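Up next, subunit A:
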Amino acid sequence: MQRLLEYVGIEPERFQARWVSGSEAAKFAEIVTSLTEDIKALGPNRKLRDDHE
Partner candidate 1 sequence: MSNELTTQMRELAKKLLEEEKVQMVIGWEKGSLPYHSTPVFVTNPEDAQKLIWDEYCANNLASYLLDYRNSGMKIALFVKGCDSRAIVRLLQDQQINRENVYVIGINCPGIKDNFNPEKEIAERCRDCTHPEPVLYDEIIGEKPDRASDKERFEGIEEIENMTPDEKYQFWQKEYDKCIRCFACRNVCPGCSCRECIFDQGQKWLERRVVSSENAFYHLTRALHLAGRCIECGECERVCPMNIPIMKLNKKIAKDIDSLFGPYEAAVNLEEMPPLGKYKEEDPEEFM
Partner candidate 2 sequence: MAQEMLKASANPLLPVVCKVTKIVDETPDVKTFHVTSENGKPFTPMPGQLGMVSLVDVGEAMFSVTSQGEDHLEFAIKRVGMLTDALHEMEPGQEIAVRGPYGNGFPIDMCKGKDLLFIGGGIGLAPLRSLINYCFENRNDFGHIQIIYGSRSPADLCFKDDIFNNWPKQENTRVDITVDKGDENWTGNEGFVPQILEEVNPSPEGKVAVVCGPPIMIKFVLQSLAKMNFTDDQIVTTLEMRMKCGIGKCGRCNIGSCYVCLDGPVFTLKQLNNMPNEY
């Protein structure tokens, strides 16, 4: 999926998948934090969007 996004010109970091077990609360928080930071750094996505006009 990441490779495909990259191929059509979308930053691959916008799609991330991780395996987190139900008991790994700390890992979950860590991943969400880092994902949020990644996305914030990229700024809002303007590609593949359509806001009517």
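A word on the picks: all candidates are chains of the complex that A comes from, given by their letters.
Definition applied: a residue touches a chain if its C-beta (ideal position, glycine included) is under 8 Å from a C-beta of that chain, and two chains touch if they have at least 3 such contacts; residues count from 1.
Please read these numbers as outputs of a predicted model, since none were measured by experiment.
Visitor: For subunit A in this complex, identify the touching candidate from 1 or 2.
Guide: The candidate that touches subunit A in this complex is 1.
Visitor: Would you mind writing out the residues of subunit A in touch with candidate 1 in their complex?
Guide: 1-4, 6-11, 16-19, 47-50
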